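A single protein chain has been omitted from the complex, and every remaining protein chain is retained in its original position.
Labels A and B are assigned to the chains in the order they are written; within every chain, residues are numbered from 1.
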Amino acid sequence: MFHWLEKHPFFFAVAVFVTIAFAGLIEILPNFAEASRPVIGTKPYSTLELAGRHVYIKNSCNACHSQLVRPFKSETDRYGHYSLSGEYAYDRPFLWGSKRTGPDLMRVGNYRTTDWHENHMKDPSGVVPGSIMPAYTWMFKNTADIDTAYAEQITVNKVFNTPYNQELPMADGTKATVKMAATLDEAHADALAEAKVIAADMKDQDVKDAVEAGQIPEIVALIAYLNSLK
Amino acid sequence: MENRPLEYDYTVAKMFMLTTVLLGIVGMLVGVILAWEMAFPAVNTIAGSGLAEYTNFSRLRPLHTDAVIFGFTLSGIWSTWYYVGQRVLKVSMAESKFLMFLGKLHFGLYLLVVVSVVVSLLLGVTTSKEYAEFEWPIDIAVVVVWVTWGMSIFGLIGIRREKSLYISIWYYIATFLGIAMLYLFNNMEIPTFFASGGIGAWYHSVSMYSGTNDALVQWWYGHNAVAFGFTVPIVAMIYYFLPKESGQAVYSYKLSLLAFWGLMFVYLWAGGHHLIYSTVPDWMQTMGSVFSVVLILPSWGSAINMLLTMKGEWQQVAASPLIKFMILASTFYMFSTLEGPIQAIKSVNALAHFTDWIVGHVHDGVLGWVAFMIMASLFHMAPRVFKREIYSKSLMNTQFWIQTLGVVLYFTSMWIAGITQGMMWRAHDEFGNLAYSFIDTVAVLHPYFTIRAVGGTLYFLGMFLFAFNMYKTMTSSRRVEESELQNASPMGA
Partner (left out) sequence: MNIGTIQAYAYFFFVAFLVIVLYSYIYHLYSSQRKGKRDYEKYSNIALNDDITDQPVEDISKND
């Protein structure tokens, strides 16, 4: 049976392919429609938050921080409600991570503030003695890439119908709308308005000056993203 | 020239040998830096705070995994393919100008991809998906490289003299097909530059899948990239190099047949074990867990077959460092294919997931099994492709013991670190409150991180001995006759 295949490379390759593709078909396909339905209260990311998410990815924060609270008492005590599939509906890519060198960040927006993040990103062990996290000083200097974030918003809106500019139901019964700008200039203006709110809570003078001058440093975008994780 | 007898042509094999050694050193160097950074965070700014962005743990981490997987291991796979492929099919690359061209093209394109990966990862251009960090332009280049290799495999098979495909060839074909399928599906992404009509960075893309689905596809890929990058092709190597070096026929060809098809059928199901207690459906988690345990059988089938191949010839293990490398590799293979399923059991996974125990598991597999087997293969190939004896046997022995010590330090420290941290995360006091804050669980790991860094450094040192031995073999070792190359490789003192 199988031995015959070894003399017929073409059929051998076909047989191997069928054998290995089988598992994927059964395991992966059935879940696709099911899992992508957002739960109540899940919103797509704003332009600035998305730019911050890109900063998070650029620096591989996910190499040390998970975004997945497992359903154990020890985890819900520490990080909040366990994760639900629908909460990730707008996460492209997912950022669950595979290693917790640092704590989970799934709901970090619930218990950390802008100025905590500012101090911590500048000098982690100054805020948390004994921390082995390195400082991310360059985020205070580099400028966030709003263009690419806006391009991603357009893409997910167009291709995956991610609901921008639509009323979405929130957990408390209210409605919320996440705006996607009509033009690139408008996107910049919106992101800057959001950035100003965050910069107002920050102490770093260079960051404040940059935002005043219309620039958005990476740290501001990153904090916007981290604050949105709830 | 005209009347020269036909010989195997190892030009391409030699090229990939070079990148195996070089990228092995690069990948492990980055790994060692990372290990010291975790033990002593000051190392993060070792090149000054101006360059900290590029020497930082998080920026370097994908570079380490990708350099070892797609640099060192893949080069090793290809250099052995261009060696073993010809020999067991009994056809020389010199017989086909086209295949020769394809082989060189394969190497050239591969180099381009390597350079662009290094540059882009250092700049932070990444999709964040583990072992699939490359953005779409590199993904396309990877596909081209892969197709080139596929053409080379099936081209060589097409002109073979040996009717039956040897065991190793099955595994190489499976590597080719498996990675092709997985890579394509996991890297489905949409370039935002084009979809948005020319806004933003041209290389940026967004994943076709979101959230839980993305995780499912990613770990179906991630787990099986390990399967078809770290297991299947390495098994291909040991099925050829161990019998050849020891002069013993494979213990049971029938067992190899069963183990192969068993592995093919079972491996792909086990990806779900990366997602236990996550938001993917329960039945998938259970399936991943169950199949991971079943996976012990075909894995051990191959490993036991290898150990039994040495039946009655165990004195060779003492006599030849090359055999030592291979026997230790298959022992580590058994060890990590037992450890993996244990970690995939739900209750164990609840403790082990997200901890250093997983890191330890990966490294006893890769350092003990993959890298040992690749280095043994290259040692076996060196006298045959350079027509010189291996420069130094004692250096090989030294390397063997240094690296073995390194691996042992590595995985023991990571076991303790992982289990300690996992236990501390879940510990409650008598009132039901968490017993430790997160930073307590980090501080306690410091000694283990230090031991791990020492272990990694030892292994890295061994890698230099390997590179030096290979270099001397290539340039200044004693020349050998064809007749000395039948089985056991000739070695200088």
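Here, a residue touches a chain if its C-beta (ideal position, glycine included) is under 8 Å from a C-beta of that chain, and two chains touch if they have at least 3 such contacts.
In this text the structure is predicted, and so the values were computed from the model without any measurement.
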Sole residue of B:59, B:223, B:244 or B:353 that reaches the chain not shown, by the stated touch rule: B:244
Candidate in contact with the missing chain, chosen from B:87, B:104 or B:346: B:87
Candidates B:4, B:97, B:163 or B:311 - the one touching the absent chain: B:163
Interface with the undisplayed chain - residues on subunit B: 5-8, 87-88, 90-92, 160-164, 166-168, 239-240, 243-244, 247, 249-250, 252-254, 257-258, 262
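We adopt the following convention: only the chains that are shown with their structure count from here on.
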Inter-centroid spacing, subunit B versus subunit A (mean Cα positions, whole Å): 29
Contact footprint of subunit A on subunit B as seen in their complex: 37-38, 41, 44-45, 49, 52-53, 56-59, 61-62, 124-130, 154, 157, 163-165, 170, 173-174, 177-178, 181, 185, 190, 192-193, 195-197, 199-201, 204, 206-218, 220, 257, 261, 264-265, 267-269, 271-272, 274, 277-281, 284, 287, 350, 353-356, 358-359, 425-428, 433-434, 438-439, 442-443
Footprint of subunit B on subunit A - complex, ascending: 2-3, 6-7, 9, 12-13, 16-17, 19-24, 27-28, 31-32, 34-36, 54, 57-64, 66, 68, 70-75, 77-78, 83-103, 125, 128-138, 145, 147-152, 154-156, 158-160, 184
